[in-house]
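Got a structure here, written out as structure tokens. Questions coming.
Only one protein chain is missing; all other protein chains are in place.
Chain naming follows the written order as A and B, and within any one chain the residues start at number 1.
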Amino acid sequence: MTAPNRGPLARFLRKPLGLGALIVLLAVLLLAVFAPLLSPYDPGFVDYTITHAPPSAAHPLGGDSAGRDILSRLLYGAGSTLYGAVAACLTGVLLGVPSGVAAGYLGGRTDRICSWISDGLQSVPGMVVLLIVAAGTGVNFTVIMVTVGVFTAPGYYRIARARAQAVRGEPYIDAAIVAGIGTPRILGTHLLRAVRAPVIIQSALAAGLSMAMQAGLQFIGIGTTEPSWGEMMNDGFRTMLSYPLILLWPSLALGITIAAVAFLGSTLADVVNAYTREGEPRSGTVTVPREPSGTLRHAEQDCALRVRNLRVGYPDGWVVDGVTLDAARGEVLGIVGESGSGKSQTVFSVLDLLPTAARTSADSIRIGGREVLGLASGARQALLGTEIGYVPQEPMTNLDPCYTIGYQLTEPLRAVHGLPKAEARQRARAMLGRVGIPDPDRVLAAYPHQISGGMAQRVLIAGAVAATPGLLIADEPTTALDVTVQAEVLELLRELRAEYGMTLVIVTHDFGVVADICDRVVVMKDGAIVECGDVRDTFRSPADPYTARLIAASLDDTPGRAELDAAVRS
Amino acid sequence: MLTFIVRRLVSGIVLLLVVTCGSFFLAHLAIGDPTPGLLGNSAKPAQRQALREKLGLDRPLLVQFWDWFSHAVRGDFGTSWRNFQPISEQIGLRVPVTLSVVLTATLLAALLGLVIGVASGRRPGGILDRCLKFASVVLFALPGFWVSLVLIMWFAIQLRWFPAVGYVSPDESVLGWLRSITLPSIALALSAIVMVAEQLRNGFFEVANQDFVRTLRARGLSTRRITVHVLRNASPAALTVLALTFVGLLGGAIVVELVFNLPGIGTLTQSASQIGDIPILLGLTVVTIVFVVIVNFLLDLVLGWVNPKVRDQ
Partner (left out) sequence: MSAVYDPLVALDKNARPIPALAKSWKYSADHRELTMHLRVGVRFSDGEPFDAAAAVANLRHLKTGTRSGEVYRAVESITAAGADTVILGLRKRDDALLYFMGLGRSWMAAPAAIRAGTLAGKPVGSGPYTLDTAGTTSGSQYTFGKKRRHWDSGRYPFATVRLFPITDQTASLNAMLSGQLDVNYANPMNIPQARQNGWNIASKVATSVGIQFADHTGKRLKPLGDIRVRQAICYAFDGSAILRAVASGAGTVSDQLFPVGEPGYEPGLDRRYAHDLARARQLMAEAGYPQGFPVTMPMSQPYQQLQPAAEQTLGQLGIRVSWQNMSQPDYQKNAPTYPMFLAVLALDANPAATVVNRITSRSWYNPDPSVNAFPELSRILGELGTAAGDRRPELIRRLDTALVGLAWQNVWYQADNTYFSVRGIKVTPITGMMFPTLRFIQRG
């Protein structure tokens, strides 16, 4: 674990784009604040001799169509542009954030009502309402920008609500409730702190939008009587064919300011996202290559899976570093380790399902006795669903929510194995029956959200086994399930292995699972194998203290990983 | 499914009612007594009273609202305060212009946004992706009418491919109609294309990284088949973006119509706002919201069809 010891601010300042944007924005702010001191002329002062004048020493940007100094008007205009953006953002924050936090935290009716209002607001073209307001109030700038702000509120509302919903489940909120702290105070302190960062990022977006909106309004003749960039652009538009410079200056000023705000926002978002990602537990990374670890147990011709010196790397280091292991036909191999030990990365590289950013290297990977390392990705792909089956960890997220179970089971049978429709359906139905689903027809017609987690895992197992692969890889197949269902699923896997003579590779953090089903076990830590051997031997006399700790942990009544995961992720 | 449709329909109508009532009261409270503006400051109180009676402004606001509302539901928005022309007629003449441009722009944004978004979502960090990111900031920063001007300069004045101003009705000439709406539609669509593409990119990327996609690959499905799964899962987000785009473009059409001198509801809104003609503005609001509600309703139907979860909620 490499915990970052720099705060987001420091990280932000190291990004040139973000820093540049910040400097530009600060410069605009300073120019706006000190406009009265910096402006060479009064922005309303008319000097007929400089009408449409090109830039000169006395008037660096020339004069506009009424004979006023463009530079001075630009400087004064910065103020109204920024003021308008701040007014709009402030309105958006004041309306959107508290309601979003309340909706996300309280849920129920508050949530429904607030969300409905927010959705409704989003579907109203703001420009039309703005024109109504402008028609009624004449040209009161603040009122108009506050109205613009109302239309930025849904953006704030949504992020505040999402954050509040996430934070709602955090232990410290529970602790606060137990400690008897009232809801208003929880909302006020903990939740507002949690939404701070995304709200700032959203503000960059909203500020840019409101500046553009403001300029658009002034362009069509609604807004201030003070100097403003939008009004200057309107002047420029009228004269653009003869004096294009008059249009150029305010457009440039507005464009640069909005671009600065946009870059500021996107850089902030990058930094904050990277920051929160690094806060999560993730695979440990090692930069120095190590000696290969692990041993081969079986003769090459007996192996369903045989991996030599496998390494998996990401741009910031190796996560699997020289792993060697094998599994004989019909054997049940357990790969055990804590999260970040590289066990999942190992099996994904066998499956060739690693993210694109990953690099793999190995001396050899043999599946079903065949060397797959040099194969083209298409040929490698062809092994999936035929030679190798895969059972994932989270049953609910591993089914496509948009299709029925039946479609998802029959699609590979038809597309990969070329079965006709009716036969594929027959097969899927039979498999569902085989994995212990009492009412296969109902499940076939159901969508994933309509069935339970245990049933979904059975569906996934059925899907993996339907192709009768020689090698079945199960990644934490029971972790997300209730304890009683866990035992049933393991029992099912055991039966299926016996029935089809498959080799089973089970990835788990739980020695209980290993003890229950595995013949042999490989223990991984920090991307390397620390121990491997027969399950019974390993249990009796673990060679590595790490193994001993893992065994002890699985015997204790510690919270399951699912709960820990859930707590960490939110 | 039927209850789903009914529920969405009711929700749309409620929205329509709320916004309509809201803008009626907003407008009347904001403008107060319009008679000094309509008659001039020098008008005698009796004249003002006469006009107030003529316009029905002497009655309680709620009565006025009911009178207006009961006519509005039948499509009669009354007459303009300024030229006393029937409003429904004026709006009716202009709706096709705006819809031509906005729908074409939405279609452009949808198609091009889909292609660009999916292409760059498949290779995050690739050249296309970076171009998209850059283009989104640039177009975000460019004032809307700039694009219109550049298009006019280049395609209308330099190349003379398209007319610089004006609208030709399709009744008169379909080709002329297409030519007259091409530049405005592109001007309107350009920033929307980038916005849709970016949202789709993110949506596509998010879905492509979901667990079930890996499982589908582990089942041996081809990339093409997996893309179908990903697209279907990403489509609710995409459609929502599209609906929001439509709403945004309806607003953005005002500036484009002005620059291209199109006789659409945008230019009518602008002129009505400048002269404070509240009945026209209210009529325009209702018509605009009706479009939005229709689009949202169609969207909901498609969403419910695409995503079974939405139906059941």
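Details
The rule is simple: a contact is a pair of C-beta atoms (placed from the backbone, for glycine too) under 8 Å apart; a residue touches a chain by one contact, two chains touch by 3 or more.
Since we're looking at a predicted model, the values are computed, not measured.
Hidden chain, full complex: it touches shown chains A, B. Residue in contact with the omitted chain (choice from B:F24, B:Y167, B:F205 or B:F246): B:Y167. The chain that is not drawn here is touched, among residues B:I157, B:V174, B:V228 or B:V290, by B:I157.
Looking at chain A, the residues touching the absent chain are 44-46, 48-49, 51-52, 65-68, 138-139, 221, 225, 237-243. Think of the hidden chain as still there; on chain B it touches residues 36-42, 82, 93-94, 97, 152, 156-157, 160, 163-169, 172, 258-263, 274-276.
Heads up, the rule we're going with is that only the chains that are shown with their structure count from here on.
Across the complex, chain A meets chain B through its residues 116, 120, 122-129, 131-137, 208, 212, 215-216, 219-222, 233, 237, 240, 251, 254-256, 258-259, 262-263, 266, 351, 353, 355, 381-386, 388-390, 392-394, 397-403, 411-412, 415-416, 447, 449-450, 460, 463-464, 467. For chain B in complex with chain A, the touching residues are 11, 15, 18-19, 23, 26-27, 29-32, 133, 137-138, 140-146, 149, 209-212, 214-222, 225, 229, 232-233, 243-244, 247-248, 250-252, 254-255, 258, 269-270, 272-274, 276-278, 281-282, 284-285, 288-289, 292-293, 296, 306-309, 312.
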